[in-house]
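Left out: one protein chain. Kept in place: all the others.
== subunit A ==
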Amino acid sequence: MSRMHLSRGRLGWLTLEVGATALIVALLWLYTDTNESYAVAPLGDVLDAFRATWLFEHVGSDVVPSLVRMTLGYGAAIVIGVVVGFGLGSSPVLAAIAAPVVSFLRSIPAAALLPPAIVLFGIGGGTKVAVIAFVCCWPIMLNTSDGVRELDSTMLATARVYGIRGIDRLRMVVLPAVAPRIFAGMRTSLSIAILLLVTSEMIASTNGIGYFVFQAQQQFAVDDMWAGVLLLGLLGFGLNLLFGVIERRVLRWNVRGDGSN
C-alpha cells in the first residue's frame, strides 16, 4: 500500500518536472516569437539553424577542433596538477615555499593570460592548449596537495606494517585516498577549461565553436549565434554529465563522494 503511494507520488513529481519544464520552454518559445528585439531570435528558427549547422556540417570543422584543444589542455593540466600536487603535498617545506606564488598565479583571471600567450606563442592551436593547461592545473594541484597532506597517518602506518610499499602503496593506498580531492579539483578546472576554450576561440582563432558564435554575432546572423550558444550550453551540460559518470565510477567505493554536487 505504502509502496503504491510512494510510486504514485514519484510519478506525480515526475509529471510536475516534465510539465513545468515544457511550460518554461513553451513560454520561451512564445516570448522569442513575439519579441521584436534584433538580439532575440524565434526558438523555432534557432532550432532550424542548429540542425543546419551542427547536424553535422560544422562538426568536423568547428566542434572537433574545439574538443581536441580542450582535451589536450585539460589532460595536460591533470597530469601537471597531480604530479606537482603530490610533490607539494608530501613536502611541507616545498608547499610553504610555493604557496604565495601558486595562489598568485591562480588568482589571475584566466582570460587575462590570453593576450600574453598570443604575444609569446602566436595564435596557433598550441597557444590555446597551453593556456588551458596553465590555468586549469592550479585547482587540481592545490586539491591534490591538500589531499596528500591530509592522508590518514594510521592508514599509512598500517600499510607500512603490512609491507605495502612502492608502486603498490601508491596504487592501493595513496591514490584511492587522494582521488576524491583530485576529482574535486578537476571539476573546478573543467568549467575553467570550457570558459577559456570559448574565450580563446573568440579572440584568436579561425575555427572552433567559440569562433563560430562570435562570427555569427559580428555578421548579425542571430539565428546562427543562438544556435551556437545552444551548442555551447549542451556541451557544458554534456561534459559535466560525463564527468559525473566517470567520477561516480572511479569513486564508486567512496560513500561520501567528494562531498561536492
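Convention: contacts are C-beta pairs under 8 Å (C-beta built on N, C-alpha and C of every residue); 3 or more make two chains touch, one makes a residue touch a chain; residues count from 1.
Following the convention adopted for this analysis, contacts and distances are computed from a predicted model.
Asker: Missing chain, UniProt name, options "Succinate dehydrogenase cytochrome b556 subunit", "Helix-turn-helix transcriptional regulator", "Stage 0 sporulation protein A homolog" or "ABC transporter permease": which is it?
Answerer: Not shown, but named in UniProt as "ABC transporter permease".
Asker: Return the single residue from A:47, A:68 or A:118 that touches the missing chain.
Answerer: Only one listed residue reaches the unshown chain, and that is A:118.
Asker: For subunit A, enumerate the residues touching the unshown chain of the complex.
Answerer: Per the touch rule, subunit A residues meeting the hidden chain are 13, 16-18, 20-21, 24, 37-39, 92-93, 95-101, 103-105, 107-116, 118-120, 139, 142-143, 146, 181, 184-185, 188, 191-192, 194-195, 198-199, 202-203, 213-214, 216-217, 220, 222, 225-226, 228-229, 232-233, 235-237, 239-240, 258-261.
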